[in-house]
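Here the structure is laid out as structure tokens; the discussion comes afterwards.
Every protein chain but one is kept in place in this view of the complex.
Take a look at chain A:
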Amino acid sequence: MAHAMTVPESGHAPRPRKAPMPPVLRAFLWAAIGFLLLNTFVIAVDPFRGHPFVTGPSVVFGWVGAAIGWLLGIGLYDAVLLPLMGFPTRWQERQQGWRRYWEFATDHKVIGLQYMMFAVGGFLIAGGIAMLMRYELMTPYLTIFHYPSNYLTAVGIHGTLMMFSFATVFMIGGLGNYFVPLMIGARETVLSKLSGIGVWLVPVGILTVLFSPLLGEWSTGWRGYEPLAGQDANGILFYYLGVLALTMSSLIVALNLVATVMFRRAPGLTWGRLPLFVWGQVTVNLLMLIWFPEIQTTFVMALLDKVVPLNFFTATGSPLTYLMLFWLFGHPEVYIIAVPAFAIWNEIIPVMAQKSLFGRQWAVIGLVFVMMLSGLVWAHHMFTNLRNSEILPFSFFTEMISIPTGFAYMSAIGTLWKSKVRLNTPMLWILMSMFNFLIGGLTGVFLADPIVNLQLHDTFWVVGHFHYTIIGSMVFSGFGAIYYWLPKLSGRTFNETWGKTLAIITFLAFNLTFSQFFLLGLHGMNRWVPAYPAYLQPMNFEVSIFAFILGAAFLGNILYIGYCWRNGAQAGENPWGAKTPEWFTSSPAPRYNFPVQPEIVGSLYLYGEGTKVPVVTTALGELAATSRATQDPQFDWHDYAPDGGGVTS
């Protein structure tokens, strides 16, 4: 293992000749070259080519060339391929400064922040598009969108970016990459180079989806339903390719985090002691490893369907095939988004209450059973087109999945009962998240009932339901988690008055916006329409007003967090009195997380009389004090850790 860490920790080594341009600039240049090479090649050999320089088939190959060029330019060439082939490289990992976030990195904390940065970028872009959609819906006729296709393309980009570049990315690629290794007492991830490359597929995916209108409109929304997609212009190609890049990035995250949790847990961190947040990550990572290859295969087939064409999905008699394949992934996807939020609740609540987590095993069982059942409910998205005989089984599992979901509430309620909890900003966000997801879950019970579903399907009730589940769980818990971990991420803290005020404004705006979606749906408002019957205008108008406030509130929170990151008051090392290992090192954590390998000697969720500090950093400290870490550039802590390399003394 030692040869994998040839980078010295301090910057004393002479820095080789500087790269001629910043990696991102080089990546763009190489991407352009890659695109031109492959696009021109395809145009040159295409026997059916017409006048345009960019055609459907050529843009697919050109995109592949651009993606490869981008990755090579960002660091795949310098940092991975050259060393792999035994050539000298001038790549050296930057250890400090803002520039390291705009380069290839192997530090999971830098990678985590890169994921968060790109995810927030995707959130702001997709959120801006949502504002345009709400502006359009203030009137029952077309205003800023000149044709329905423009509006439908905007809906598709909004949904695709929100799902694949934000909701799936922020908590897993972002918080997961940053905190999973810290919380299991690991000093690095297993596949750190692969992970460092994978994060750069996120901007590829975002830009691809965002610029899909360059190739023409696509009208299917984020689901890409066939046979409608078969009629769309080539914009749909960039939907397939962008999602392919984004899911590939998340797949790498899942692979890396599962491997890290399996092989890099600190001594004493048994599966029984694994932090809740890590359990949440492991379960969704397994879901991603199961279902992302499935949707990627489907999208490759849909792509070939379009450019060859092959008619897998558009042939007479088989239009439901694509729907099945999409939702087979599509429903696990929403649990991929929601499960980390359930885990976050029970991570933060015991800390803020300084009270032992109630029913820890039930909280974990809930996460695992949600994961397993999530693959059995998918056809409830198809009650309106399924055979009658298939409706009841899927309705059954859909209703049953609320049982393990409820375990997260049970643990949270048991922990908070008769506690004395600090009602600070992170805690407030968590309580709000529990409220919002409750509404999302209960409105889902109505949708799980087929006879009600046949009326509410494809109406704004469904739109309200999934915004409550996804924003309610993932976004509200995500803000809670960021406020909770801000002292860890930046060493600084925030002002409670500002934090709470922003949280309350967001909560009110969110509920005033989306609660009315249920009424709109019941009143006959269908989805994917920039124009609608005039009787629905008054409520749509006010929904839009609240939506604009909500957009401003999200923006305000992001700006405030950014402000505190740089200018907040200094925070203590462990300001909340938490017991999980990430708090037993300096804030922000040093390059290899812990000065010495910590050892876990007790439960991380027990508080009160007679409990002990569960993380010990002195046991191996003596070993480290005399270690060669300071003298030996080949130092590898695995050689000294009890579970690494089998060498204990």
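Quick note on the criterion: a contact is a pair of C-beta atoms (placed from the backbone, for glycine too) under 8 Å apart; a residue touches a chain by one contact, two chains touch by 3 or more; residues count from 1.
The working rule: contacts and distances are computed from a predicted model.
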{"item": "Name of the absent chain as recorded in UniProt (options \"Oligopeptide/dipeptide ABC transporter ATP-binding protein\", \"AAA+ ATPase domain-containing protein\", \"Phenylpropionate dioxygenase, large terminal subunit\" or \"cytochrome-c oxidase\")", "value": "\"cytochrome-c oxidase\""}
{"item": "Residue of A:241, A:416 or A:502 in touch with the missing chain, whole complex considered", "value": "A:416"}
{"item": "Which of A:214, A:262 or A:454 contacts the chain that the document leaves out", "value": "A:454"}
{"item": "Candidates A:22, A:309, A:533 or A:562 - the one touching the absent chain", "value": "A:533"}
{"item": "Contact with the hidden chain (one of A:220, A:346 or A:490)", "value": "A:220"}
{"item": "For chain A, residues in touch with the removed chain", "value": "147-149, 152, 217, 219-221, 225, 227-228, 231, 316-320, 352-360, 362, 384-385, 388, 391-392, 395-396, 399-400, 402-403, 406-407, 409-410, 413-414, 416-423, 431, 434-435, 438, 442, 445-446, 448-452, 454-455, 457-459, 496, 522-524, 526-533, 535, 577, 606-610"}
